[in-house]
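Apart from one protein chain that is not included, each protein chain of the complex appears where it belongs.
Letters A, B and C mark the chains as written, and numbering starts fresh at 1 in each.
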Amino acid sequence: MPKSKSRKSVKAPARSAAYATPAKAWQARIGDAVDPLAEKFVESLSFDYRLAEHDIRGSLAHAEMLCTTGMISAADLAAIGKGLNSILDDIRAGTFEFDVKQEDIHMAVEAALIQRVGDPGRKLHTARSRNDQVALDIRLWCVAAIDRVDQLLTELQQAFVTLARQDGGNVMPAYTHLQRAQPILFGHELLAYVEMFQRDRDRLADCRDRTNISPLGSGAVGGSTLPIDRQQVARQLGMNGITANSLDSISDRDFVVEFAFALSMIAMHLSRWAEQWILYSSTEFDFIRIADQFTTGSSMMPQKRNPDMLELIRGRTGGVYGQLVALLTMLKGQPLAYNRDMQEDKRWLFAGFDSVELSLQIAAPMVKSATLKPQSIARRIDEG
Amino acid sequence: MPKSKSRKSVKAPARSAAYATPAKAWQARIGDAVDPLAEKFVESLSFDYRLAEHDIRGSLAHAEMLCTTGMISAADLAAIGKGLNSILDDIRAGTFEFDVKQEDIHMAVEAALIQRVGDPGRKLHTARSRNDQVALDIRLWCVAAIDRVDQLLTELQQAFVTLARQDGGNVMPAYTHLQRAQPILFGHELLAYVEMFQRDRDRLADCRDRTNISPLGSGAVGGSTLPIDRQQVARQLGMNGITANSLDSISDRDFVVEFAFALSMIAMHLSRWAEQWILYSSTEFDFIRIADQFTTGSSMMPQKRNPDMLELIRGRTGGVYGQLVALLTMLKGQPLAYNRDMQEDKRWLFAGFDSVELSLQIAAPMVKSATLKPQSIARRIDEG
Amino acid sequence: MPKSKSRKSVKAPARSAAYATPAKAWQARIGDAVDPLAEKFVESLSFDYRLAEHDIRGSLAHAEMLCTTGMISAADLAAIGKGLNSILDDIRAGTFEFDVKQEDIHMAVEAALIQRVGDPGRKLHTARSRNDQVALDIRLWCVAAIDRVDQLLTELQQAFVTLARQDGGNVMPAYTHLQRAQPILFGHELLAYVEMFQRDRDRLADCRDRTNISPLGSGAVGGSTLPIDRQQVARQLGMNGITANSLDSISDRDFVVEFAFALSMIAMHLSRWAEQWILYSSTEFDFIRIADQFTTGSSMMPQKRNPDMLELIRGRTGGVYGQLVALLTMLKGQPLAYNRDMQEDKRWLFAGFDSVELSLQIAAPMVKSATLKPQSIARRIDEG
Partner (left out) sequence: MPKSKSRKSVKAPARSAAYATPAKAWQARIGDAVDPLAEKFVESLSFDYRLAEHDIRGSLAHAEMLCTTGMISAADLAAIGKGLNSILDDIRAGTFEFDVKQEDIHMAVEAALIQRVGDPGRKLHTARSRNDQVALDIRLWCVAAIDRVDQLLTELQQAFVTLARQDGGNVMPAYTHLQRAQPILFGHELLAYVEMFQRDRDRLADCRDRTNISPLGSGAVGGSTLPIDRQQVARQLGMNGITANSLDSISDRDFVVEFAFALSMIAMHLSRWAEQWILYSSTEFDFIRIADQFTTGSSMMPQKRNPDMLELIRGRTGGVYGQLVALLTMLKGQPLAYNRDMQEDKRWLFAGFDSVELSLQIAAPMVKSATLKPQSIARRIDEG
C-alpha cells in the first residue's frame, strides 16, 4: 500500500513541554532543519515499531532494577509500570498512535510514557542509553522470533512425517544428477527433509543461546557508574546472563547476522524441497498432486495446475540470502563502537524473518494435503 | 507502520458479476480455499501497486492498437480510455482503493475498469496476457526510475562542483593507505566524485537503452495469432523498439538486474564518499564541517556532532547489494519461460531504488551546505 | 604461478589394465572424447588433492570394518593398509605424483593403491560409493580445518590480552559515530576483540559438532544392503555418530556452508579491527605504532608507513563473503540427491579457509608487536 496512506492515518500525540527532555538536544537541531526529508531519512519507527513489546518488557525490567537498587522510588516504579502497561495494551489493541516525529520506537514509547505519567517517566532513562536499550530490544525480539521459527519448523517436520505415514510405503526412483539411480520408498525421501529442518532447528538453538544475553548496563559505550544490578535485569527477562564488555555489547550485531544465516539455510532447504516438488508436479514426472488451494490456473489456461506457491517459496530464497549479504556488508569494516549504520539491521532482519515465516506457514499445510500418485509413478518406471 | 493499519484503510469495491470474469478460473479456486494465508502468500499488490500508472499507460497504448487494427471499436476504445483515465486520476488523488483480493495491480486495474465501463473493459485483455503485460509495466517503471536517478545524480554532481567552486582552492593532503601522500587541492578531490557519478550515469544510460523495448505481443509465452501491431504500441510508448523472441521476452528480467547493479555501484560510490567525510568530520581530522541539519547529538552528549546521515548512507549500501544478490539468486537456474519466482523481482528492485533515491536526495544538500576548515587542515599539516 | 608449469612437473603413473576397473565405464567414455577440455572441465584433482590424507584415513577405517564384518580377509586388509600408508607417506613427502587423468583425489588414490597392491586394492570400494566417500572426506577435512582456525583464534586472543597487559592501562577516547564519546582504558577496547573472537570460537564448536558425523554407508544414494557396521567406522574416525538418512547424507553440504559462514564472521571481525587500527595508524589519529615488518613504504615515498597488512586483511573480507554466497547459490534449488554442482563446494571452501587462516596467522604477531602511543593520544585529547 502507498506509505502515504498509512502515514495519513497516524495522528501526532499532544506534545507536552516535558516530553522533549530526553531528546531535546538533537530533536531541537533536527527541528531547526525543518527538513521533512532529513526526518524521513533518519527515522526507523516505520520498521522498528515491531520492537515495541520488547522495548516495554525491557523497560519494565530496568525500572524494577532501578527501584531495587534505590535509584527510583516504589511510587515512581508503580507509575512507570502503569504507564508502560497501558501503552502496551494500546499497542496490542492497535490503538496506539505512532508519531513519526519520534524517530524511533524507543523515543515513541518514552514520549508517550512521559505524557501519560509525567515526571516518573523521565526517570526511566536513568543509567540507560539508547545504545544498550536498542541492543537489548533486538536481542529480545530475536529470541521470540527464533522460537516462532522453531515452532513452524516443528510443524513442517510433522507434516512430512504425516505424509510419510500416509504414502511413504510407495516405491519411487531416487535420483542422482536428475537421473534415476535406485528404487527407494517415498517415505525415505520425505524424511530427508525432516533431517534438513532438524539441523536448522539445532542451528537456531545455538543462535538462541548466543542471543539471549543482556547487554543492558553498557550505557552509551563505557558502561555506567551508577549502582546498577545487570544480573537482576537479565534474570527477570529470562536471559542466560550478561555481556562482558561494554564496547563490544554496543557494537555487536553478530546474533542478528547469525539468525539471518539460519534463516538463509532454512530458505535454502525450502527451495530444495520446492524445486523437487515442482518437478514432481510437472506432467512429465507427475509423481505428486498438490492440493487445489495451493495451485493456480491462468486466465488463458484455467485448467493448468501451476505450483505457484512452491515457485514463490523457491523464488523468495534470494531475498533471504540478500538480507544476509546486506548485514555482512553493513558490518564490514565498522569501527567501534556504535555507528548509525547499524540502524538498518532491523529492516533487513525483519524482511528475512517475514519471508521465511510466511513460507513455513504455507509449506506445512501444503505438505500435509499433498498426495502421491503411485500409478503414474509405476507407469513412468515401466516406460524408463 | 503496522501493515494491518494500512490494510484496514482499504475497502473492497462492490463485486459485479462481470468483474470476476478475467480471473474466474483461479480466483474461484483460491476462493474455495477460503485461505487468507494463501491469499497473502501470493498477492503482490502490496508492492506492485507502484506499477499502476505504467500499467494504465501500457493499457491505453494497447487499446489504441486494438482499435487501429480493428479488434475493438472506436466506442470501446473511448470507453476504455475514459475508464482508465478516471482510475489514473483516482490513483494520483490517492482516492483509489486497492483491493488486496485482486492479487496484483493488473487485476486491480482491470477489475476497476470493468466495474466502471462494463463490457468494453472486458475486451482490453484481447491479444494480451499477464505475462507480457507485467514485463511491459516493469520496463516502463524502470525507464522512469532510471530517469529519476539520473536527475538526482546530476544534482549531486552539481553540488560537488558548487562546493569545489567555493572551497576548492584550498590545499589538503591526498591519502594513499590512509597515509598522507601529497598535497592536493580540495577541489581536485571533490571532482573525483563527479567522475564516479558520471560513470554511474553512463551505465544508467546503457541500461535504459536495453530496458526501453516493448515485449507486448509476446502473449503468455508463444506470442499472439491475432493481427496485432507491436511497433505501434512501442512507438506510442516512446520505446526504442520491440523484443525479438516471445519466450525470452516473458522470462527476461536482465534489465531489472542490470538496473539493480547500477544502483549498487551508485550506493558503493556514495559509501566511499560517506566514509571519507565521516573521517573528515572526526575530531582527529577535522577537515570538514557538516551543516547542523545533517548531524545529530545524543541524549547523553548533546554537544556531539554525529554524522548520522553519512553513516546511514554508508550503512544502506548493504541493502542495495543485497537486492542485487536476491535478483541474481532468483534467476539462477530458472527454466523457460515464466515462473512465479519472478514476482519477487519488484519487491527487491523497489527497495533498492528507494534506498538509493533517498540517499541521493539527502546527499546533494549535504554537500552543498558543507564547509571546509582550512585553518584546522593547516594546523594538522604542521603537526604531521 | 602458471598452472602449466606445475602440471609439467607431474608424471602419469604407468597404467595397469587392472587399474581402470572402478572407473572404466565413464573413463572410457571421456577417453573416447579424447577431449582435454572436457577432462579439464570435470577434473577436481587440482583442488581436492587437499583431501588426500582424509580420504586415506577414511579408507583405512572402511577397510578395517570390511575385515571385521568379514567382507575382506585379514590379508586383504594388511595389503590395503600397507598400500594406503605408503601412499600417505609419499604425499606427505611431496613425492606422490597426482595424475590429472584421475579426475579426482578418490580416483587418484584408488588407482595408486591398485597399482601398488593389486587385487586387494580393488576390494576397497566394496560397500562404498564415491558419493558417501567424498561426503566423509569433506567432513573430516572440515573438522581438521575448524580445529586449525580455533587454535589460531586462541593465539590471536592471547595476543590481544598480551597487548592489554602491556599498554592496556592507558586512557584513550571511546568513539561512537567516529566521534569521541567517553574516555576508556585501551585495554577495555582490546578486550572487545577478544569477545568477538570468542563468539567465533563458539560458533566453530557448534559447527564442528554438526560436521563430525559419518555419512559412510549411505552408498550412492540408497544405502547398502551389505552387512556394514557404520558405527565402527565412525568410532574409529573419532566422530560423534552417524547420519540418519542416506539421501540427505549424500546431498547435505550444510556443514560446508555453516563453516563458510563462521569464516565470514571471523573475516568481518578482522575487518572491524583492521579498520580501527588503520585509523589509529593515520597521522591524524597516531594512536598506535605497527611494527616495521607489518608496514611498507612506497617506491616514491619510502618514509611512509603504510599499514598494508591491515588493508589486505580488511580487503580479503570480500573474498570470504563471496565464498559463502557461492555456496548458498550452488545449493539453492538443488533437487535430491547428489548433483555434480556440488563438486565446486571444495574450491570455494578452501579459498575461504586459506584467506582466513593467513589473515589470522599474520594478525597475532601484528597485535603482539604493536605499541600504543600515549603521548600522542594525550596531545590529541588536549587539542579536542
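What we mean here is this: a contact is a pair of C-beta atoms (placed from the backbone, for glycine too) under 8 Å apart; a residue touches a chain by one contact, two chains touch by 3 or more.
Computed from a predicted structure; not experimentally measured.
Colleague: Kindly state which of the options A:Lys40, A:Lys82, A:Arg148 or A:Arg180 is in contact with the chain not pictured.
Modeller: A:Arg180
Colleague: Of C:Ala63, C:Val109, C:Leu156 or C:Val325, which residue touches the hidden chain?
Modeller: C:Val325
Colleague: Please identify which residue in A:Gly168, A:Gly333, A:Gly352 or A:Pro365 touches the non-displayed chain.
Modeller: Looking across A:Gly168, A:Gly333, A:Gly352 or A:Pro365, the contact with the absent chain belongs to A:Gly333.
Colleague: Considering the whole complex, which of C:Thr176, C:Gln276 or C:Thr295 touches the chain not shown?
Modeller: Here the residue in touch with the unshown chain is C:Thr295.
Colleague: Any idea which of C:Asp90, C:Asp202 or C:Asp341 touches the chain not displayed?
Modeller: C:Asp341
Colleague: Residue-wise, where is chain A in contact with the chain that is not depicted?
Modeller: Against the left-out chain, chain A lists 176-181, 278-279, 281-285, 298, 301, 304-308, 311, 325, 328-329, 332-333, 380, 383-384.
Colleague: Need a quick check: the contact residues on chain C for the chain that isn't drawn.
Modeller: 1-10, 22-26, 29-30, 32-33, 35, 37-38, 40-42, 46, 49, 94, 98, 125, 129-130, 219-220, 292-303, 306, 308-309, 311-312, 314-319, 321-330, 339-344, 347-348, 358, 361-362
Colleague: By the contact definition given up top, give the residues of chain B that touch the hidden chain.
Modeller: That gives, for chain B, the contact residues 131, 174-178, 181-184, 188-189, 191-196, 199, 202-203, 206, 210, 220-222, 243-248, 250-252, 254, 257-258, 261, 264-265, 268, 271-272, 274-276, 279, 314, 317-318, 321, 324-325, 328-329, 331-340.
Throughout what follows, only the chains that are shown with their structure count from here on.
Colleague: So what's the Cα centroid distance for chain B and chain C, whole Å?
Modeller: 41
Colleague: State, to the nearest whole Å, the distance from the C-alpha centre of chain A to the C-alpha centre of chain B.
Modeller: For chain A versus chain B, the centre distance works out to 26 Å.
Colleague: Touching two or more other chains, which residues of chain B qualify?
Modeller: Correct list: 298, 301, 306, 308, 311, 325, 328-329.
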